[in-house]
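Let me begin by handing over the structure; questions about it come next.
With one protein chain withheld, the remaining protein chains of the complex are depicted in position.
Residue numbering begins at 1 within each chain, and the chains themselves are lettered A and B in the order written.
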Amino acid sequence: MAAISHILERGAEGATLGQRIWKSRIDYLFLIPGMLVFGAFIFWPMIASFYYSTLDWTGFGAHSEFIGLANYAELLNDEFFYSAFKRSFLFMLATVPFQMIVGLMLAIVLNNKFLKLATVFRAMIFLPVVSPVAVIAIVMVLMLSPFNGPINGFLIETHLVSRAVDLLGSPQMVLWTLAGIFVWKWTGITLVYWLAALQTVPDELYEAAKLDGVKTWQVIMHIVLPIVAPFAVVIGLISAISALNVFPLIQATTQGGPFFSSEVMEVYIFRTAFAPSSGQFPRLGYASAAGVIFGLSIMALTILQVIAVRRVRRKEAENV
Amino acid sequence: MSDAALPPGRMRQSIFTPRRKRFITSIVLAVMCVIWIYPLIWMIAASFKPNSELFTNPGMIPNRPTFENYGRAWTEANMQRYFFNTLFVTVGSVLITTIAAALGGYVLGRREFPGKWPLMGLMVFTLFIPQGYTIIPVFQLLTTLGLGQSLWGLMLATCGHSIVIFILLFAGYFTQMPRELEEASRMDGVGPVKTFWYVMLPLAKPIVVTVVVMQSLQAWNDFLLPLVITLANPAMRTLSVGIYSFKGEHFVDWGGMMAASTIAIGPIVLLFLFLQRYFIDGLAGAVKG
Partner (left out) sequence: MSGVKLTNVKKSYGAVEVIRGVDIVIEEGEFCVFVGPSGCGKSTLLRMIAGLEEISAGTIAIGDRRVNDLDPSQRGTAMVFQTYALYPHMTVERNMGFGLLMNGVAKSEVKAKVDKAAKILQIETLLNRKPRQLSGGQRQRVAIGRAIVRDPDVFLFDEPLSNLDAELRVATRLEIAKLHGQLQGATMVYVTHDQVEAMTLADKIVVLRDGRVEQIGAPMELYEDPDNIFVAGFIGSPKMNFVEVKGDKLPDGRPLRLSGSQSNAVATLGVRADALERAGPGAGTIAGEVSVVERLGDAEFVHFRTPWGQELVARFPPGAAVRVRDSLQFALTGKVHFFDAEGRVLRDVAMAGNPVAAEA
């Protein structure tokens, strides 16, 4: 009864909107700090991006001119834009499946409640997640260096290769090397997601299967995987979206090089807006337009995620 | 290895008792995990080697351990300054974010007022818009406010990264709290501000810790925003940007670079090790929620 009355309380007293606002003045006061941050750094930039994308604007403080959709028209004919766009999604396709599979395998092993050191192992696998990307980048550059880098040293000593390989310096290999580093850095988080999903498998199922004499791998194939499968959609999409956010890793490791061969979308935007190659002006409006297009693509992907989550929820509700 | 996923025991006897199997699994996992964090171990080891030894001694243990690298990184490469810049940005943004999110989340989770639902809708909507692409307007706004070249500007902008998620996290938590607690304090004649501070906020401690660790992680490791803000002003660099430019400016000094990296990674890893559960619960919430 009390709960219903609480819901109905809103606007119940027949007060005018002004009176209700005045009565809630303390609530608005509480909201001010959060809304200032939200408004300034999330809401406003979102709106402004669209506006900036219609400008010919050559740098902060410089004169800008409204040119309508000209930036968008130009983007459609920009080789670099297309390549960067393609690379971003290629990078996503290269990393997400690995991250998912490695994460799931580790999660299944670590989910054993009799494994006393499970939390220690989990923490170790999680360490790269909390490490600053800039640090990871520099360590990787040194470790993978063709000149005395320890990885090449190891490969040569064990005769796996005869000459040092420049994993980050070769246009053919750089994107795949970066993908490998990315998977290593973020698998810890996918592992945690999978562990959360595995919590939904009731212990009784393991026990019942054990009493039935079912083999471990059969339990995994026929009981565990079908139960956590719906989560794969959610985890996959969360991972996919973060795999499109690779600016720090790539900028700090290769700056998009060599010869633009690892220039993904964000690096392209950064270069266009802030670090033009010599002899060019920064093009803020043009970069904004590229950002808007890429942002909308990610938004489409996110909406897919929401739909997928809904589906999963509905399925769960039916099963319960 | 996969046997470890199950509570131990099988119907038929085997030479691998469940206990032994777990033991073997643990050993295998331990070796794997050490390889996993080998780059980080290598980094720490290298930070104690003199530059001359770095190329000749591939082993872990330095022949002549030295702190010289740290000395050089700390003073010559300005890591000292970058460290305190980062600390300022992290502590400041954690304070602002936590207080702002707790206040906002409390109001949105507990109170009814005109405009509440449109506001919630707007905030949820922005969750679907990627934020990395808004760097240009953010920088332009800070410039307009005269904060484009200042640590204050960087700190404020850093607060924006996850504010919506934090507000919703608090709102969700406060919604579940029994209404009677507030009513009891209202009967006691305790005003809204004191009720929030003495009753509601202490009860939200798990969320406060989660927000603190998540925002610390974000602020400490942030790269794009500090990079852009400090492009024209190297004195404002944070550790992440400092290490990034170290590579360009002192490329021959590997030892110094590794020492600088260890300085950058140390505090956040310690924070993680102490508050592991909150880091992991906070992130795992993304799947459950």
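We adopt the following convention: a residue touches a chain if its C-beta (ideal position, glycine included) is under 8 Å from a C-beta of that chain, and two chains touch if they have at least 3 such contacts.
As the structure is a computational prediction, the values presented were derived from the model and not from experiment.
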{"item": "Sole contact to the chain not displayed, among B:76, B:183 or B:249", "value": "B:183"}
{"item": "Interface with the undisplayed chain - residues on chain B", "value": "178, 180-181, 183-190, 194, 198-199, 202-203"}
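Throughout what follows, only the chains that are shown with their structure count from here on.
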{"item": "Chain B partner contacts - residues on chain A that touch it in the complex", "value": "2, 6, 9-10, 17, 20-21, 24, 26-28, 30-31, 33-38, 40-46, 48-49, 52, 60-61, 108-117, 119, 121-128, 130-143, 148, 150, 153-154, 184, 189, 192-193, 195-197, 203, 206-207, 209-210, 213, 216-217, 219-220, 224, 231, 234-235, 238, 241, 244-245, 247-248, 251-252, 266, 269-270, 273-275, 284, 287-288, 291-292, 294-295, 298-299, 302-303, 306"}
{"item": "In the complex, chain B residues that touch chain A", "value": "1-11, 18, 22, 25-26, 29-30, 33-34, 36-37, 39-40, 42-43, 46, 54-55, 58, 96-97, 99-101, 103-108, 111-114, 119, 122-123, 126, 128-141, 143, 148, 156-157, 159-160, 163-164, 167, 179, 192-193, 196, 217, 220-221, 223-224, 227-228, 231, 239-241, 243-244, 246-247, 254, 257-258, 261, 264-265, 268-269, 272-273, 276, 279-280, 283-284, 286-288"}
